[in-house]
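Removed: one protein chain of the complex. Kept in place: all other protein chains.
Each chain gets a letter, A, B and C, in the order it is written, and its residues are counted from 1.
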Amino acid sequence: METFSNKLRKDVDPIWQRILFHPYLVEISNATLPIEKFMFYIKQDYSFLIQYARCLGIATAKVQDLETMRTFASLLNSSLTLEMRMLERLGLSLRISIEELKRAEPTPTNLAYNHYMLYVSYSGTVGEAMATMLPCMWSYQEIGERLDKSEKIKEHPIYSEWSSTYSSSEYIDLVKWYKTLVNELATQAGQAERKRMKSHFTISSKYEYMFWNMVYKQEQWPI
Amino acid sequence: METFSNKLRKDVDPIWQRILFHPYLVEISNATLPIEKFMFYIKQDYSFLIQYARCLGIATAKVQDLETMRTFASLLNSSLTLEMRMLERLGLSLRISIEELKRAEPTPTNLAYNHYMLYVSYSGTVGEAMATMLPCMWSYQEIGERLDKSEKIKEHPIYSEWSSTYSSSEYIDLVKWYKTLVNELATQAGQAERKRMKSHFTISSKYEYMFWNMVYKQEQWPI
Amino acid sequence: METFSNKLRKDVDPIWQRILFHPYLVEISNATLPIEKFMFYIKQDYSFLIQYARCLGIATAKVQDLETMRTFASLLNSSLTLEMRMLERLGLSLRISIEELKRAEPTPTNLAYNHYMLYVSYSGTVGEAMATMLPCMWSYQEIGERLDKSEKIKEHPIYSEWSSTYSSSEYIDLVKWYKTLVNELATQAGQAERKRMKSHFTISSKYEYMFWNMVYKQEQWPI
Partner (left out) sequence: METFSNKLRKDVDPIWQRILFHPYLVEISNATLPIEKFMFYIKQDYSFLIQYARCLGIATAKVQDLETMRTFASLLNSSLTLEMRMLERLGLSLRISIEELKRAEPTPTNLAYNHYMLYVSYSGTVGEAMATMLPCMWSYQEIGERLDKSEKIKEHPIYSEWSSTYSSSEYIDLVKWYKTLVNELATQAGQAERKRMKSHFTISSKYEYMFWNMVYKQEQWPI
């Protein structure tokens, strides 16, 4: 039988295809992306990860089972250290100081995406919070695996270090564990909650697309 | 001494000027706004007001003082009835059924704005929540008073009914009470909270501008 | 088929029997309860209702459907006005000023009960919040109907005014509506959520018993 997460994935495939073949990622893959766009991305992603960590904090608080709490706490911990340290390292090699990363102001699209996630985390169930956070985690794995097949990206030390984070076996295992948990929560949930999980997954998928668009265009506030 | 809310208002004046003179509102004032744009607005605003009411519910839950709780509860009640019934009435006269209003899907800008507000309401103090909700309430009063001076709008029964809601003495009293409360909360707050209140007020002011822009352009999801 | 709420009610019947025949209520029914205990009760209940209203505020914010939001908002409004004004009136006739009611410090049992309810409202689903709030609302109806059969209570103007609030047809209709909504939410919920709803209902039933015990013994903080 098809799992809940696989069904979600199938339904948003048209959106995910546009993510995987977004000019930003195609140019990363060919190592032709202007470095300014990547620098813009790093700052926005750093800001995003701080908010993502807040969502993980709330999810840790909301999950019923102790072992899952422990895994979430460890995930939260490594998100704030390992993943953000990687961005800090890449930033430093591009002469972006850690202070500059911390000060980065989120663009409208970034703010909209992370406040959607934060609000669902506060007001919704763990299943809803996790479904909202899943497209980010999962699509990065697909992106990482895709970029891993490119020869050209290997010539670019920065782009390849960034992308290899998301094709590592640890990362793949993490996404697998996370999807299993989403599947379990969907099984326990009633029809109405499952419908909301699906809706959150779709909206976050749209926001993922819009996020890549935003960094590619280096979006600014209209006012 | 200048009140906190007046200081906030002064700081965002350039944004508010662009709100007050936004083509959407200029055309409403001249009774030249295409009715489709107004219909688009009604649906988006109806959807927005539902989320606004959620914020009022949380504010009622968070406020310390019983009398303020009572006023918030009454405000919540009248927002869900009086204000929304007015939109329902206008909708019906434009052949938009109440069901259609309820089904209206928020645009990206609408979703971003109301999730910002909802998240602050859940995670922040009452002062922060109220500062986030203030630009909507207050700018509508300024808009209402401005439109009230136009002769042309009076020829348009729908636009004038809509605008007169926000220039009524009850509405003006409500905004006055609300600002007084924000001022009190700001006085009680520490420097850090006051700074966050100011930041929320500025962001919501930007979102107000973006909201008018959104309805004027009849924004769609990019994906 | 038996409704969810009726199943809940049956399962806690031993607890509810001890509520209905608690000495405090037996003595109210016989009009023999020392007035000091009733005065103690009024202060504790006033404090409790403020927190109960906070829970209703959050429930209004969390419920999906607009019409239910409207009913919750109206319930919140009347809880803060009608029900509390009744306590204020009774208090005044017993020379307890409104200020004294507002200042009343909750006892440990009161604090425990209302913080349980508040936490479930913030962290749980609407179904969970409503199941937690149901024993208070529903058991008062059974208490009201029971006391209504007593002849002796009618000789006591204060006790009979208090009890008649909860045997009025408006109150009975409200409880009926509320139970119908809990039943619907239970139908939509998954097994895990339904189990939590049942658990909250049981714990709140225990707290109801402990609340009567607390006022009867005029509980104080042990330190």
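For this structure, a couple of remarks:
Everything below uses one rule, namely that a contact is a pair of C-beta atoms (placed from the backbone, for glycine too) under 8 Å apart; a residue touches a chain by one contact, two chains touch by 3 or more.
These numbers were taken from a predicted model, which means no experiment stands behind them.
Within the full complex, the residue among C:56, C:118 or C:158 touching the omitted chain is C:118. Among C:3, C:74, C:164 or C:213, only C:213 touches the chain left out of the display. Only one of the listed residues, A:102, A:176 or A:195, touches the absent chain: A:102. Across the entire complex, the residue among B:30, B:123, B:160 or B:202 in touch with the chain not shown is B:123.
Residues touching the missing chain, restricted to subunit B, are 61-62, 64, 123, 125, 188-193 (touch as defined at the top).
Touching the omitted chain from subunit C are residues 15, 18, 108, 111-112, 115-116, 118-119, 122-123, 203, 206, 209-210, 213, 221-223.
In the full complex, subunit A touches the hidden chain at residues 50, 53-55, 57-62, 66, 69-70, 72-74, 76-77, 80-81, 102, 121.
Simple rule for what comes next: only the chains that are shown with their structure count from here on.
Among the inter-chain contacts, the highest number of C-beta pairs connects B-C. The angle of the rotation carrying subunit A onto subunit B, fitted on C-alpha atoms and rounded to the nearest 5, is 180°. If you average the Cα atoms of subunit A and of subunit C, the two centres end up 44 Å apart. Measuring from the averaged C-alpha position of subunit B to that of subunit C gives a distance of 35 Å. Looking at subunit A, residues 123 sit in touch with two or more other chains.
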